[in-house]
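Removed: one protein chain of the complex. Kept in place: all other protein chains.
Moving on, here comes chain A:
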């Protein structure tokens, strides 16, 4: 050829024959990296993602509609299931909303126990992602260490609530029953054990070169973007969005606790992972402090309820800092024993929306790293 031909590989059109056609690629609904049935509709130009549309709803169970035909005790059972990794915190939110509407004052001992258990639940949730996220990008070992710690804490939960995932320990007005004798001591021992062994997990992965190479600078979410999409929790705090309801609008006993907020500014996958990892240490400390305070308190852990629990006519909005972000509960009651409407605002749903901008421009190999670092539970997205 006499003349040199210029060709553009990538976005846009080159010569007619060299034009790379856009390909639509479906990730999911059944895909090992989506841990659940999240479907991503990607438009690819070669290896580069040009558009991403998260398609949600494959696991929709109509939780909000079910709430309308269940009484408040049964709602707790449903509420602890949409986000199966933070069951205690989810049932807590419903209980708080109903208690506020009914004007129930929760005994102090119950409040502090709830705070301790909520923080332990946060550790359980974070340990799950600390194990599964490295697994998704190829590091198989950390998950075993994460699950060893989870097992220790699950034993604590099982002793007190009888369940390992769906604790069903909250009730309207307090907790189901008093904790077994010596449980607070054993729980503190378990916390100490987890804290002692956390460096194993930490050393394995936090500064690992391969892990850094896969996550640092990948999938950067700016604070503005995070705020625009309503992203909350550790994902938002990794982008420098310093917002945590435990400090900014304290519920339970958080007002009396000094809650350190873990934030990062990088906003990349590694920052998100580090937020989770550091939050574990903070939550362990908080839980330990709560348990020590519980030992100084006496009295009941629940309140006497009428035979039929009816929230008076009205509406309220309770929000809590769940492990994955802000969960909101908008409760509208018409004075019946079931709510007229109970709207759920779940953290995962909002966090996943940011994927549509976050994934644009990234490469397919980075996709799994970004997807895993958004820390969502599909049940929590689809409700």
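What we mean here is this: contacts are C-beta pairs under 8 Å (C-beta built on N, C-alpha and C of every residue); 3 or more make two chains touch, one makes a residue touch a chain; residues count from 1.
By our rule, contacts and distances are computed from a predicted model.
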item	value
Listed names "NADH-quinone oxidoreductase subunit I", "3-isopropylmalate dehydratase large subunit", "DNA polymerase III subunit delta'" or "Phosphocarrier protein HPr", with the criterion being the UniProt name of the chain not displayed	"NADH-quinone oxidoreductase subunit I"
Touch with the omitted chain, as defined above, among A:204, A:261 or A:364	A:204
Contact residue for the chain not shown (choose from A:39, A:82 or A:109)	A:109
Which residue of A:177, A:224 or A:256 touches the chain not shown here	A:177
Absent-chain contact - pick from A:166, A:188 or A:343	A:166
Footprint left on chain A by the chain that the document does not show	70-71, 73-74, 76-78, 81, 109, 141, 145, 148, 155, 158-163, 166, 168, 176-184, 200, 203-204, 207-213, 216-218, 294-295, 297-301
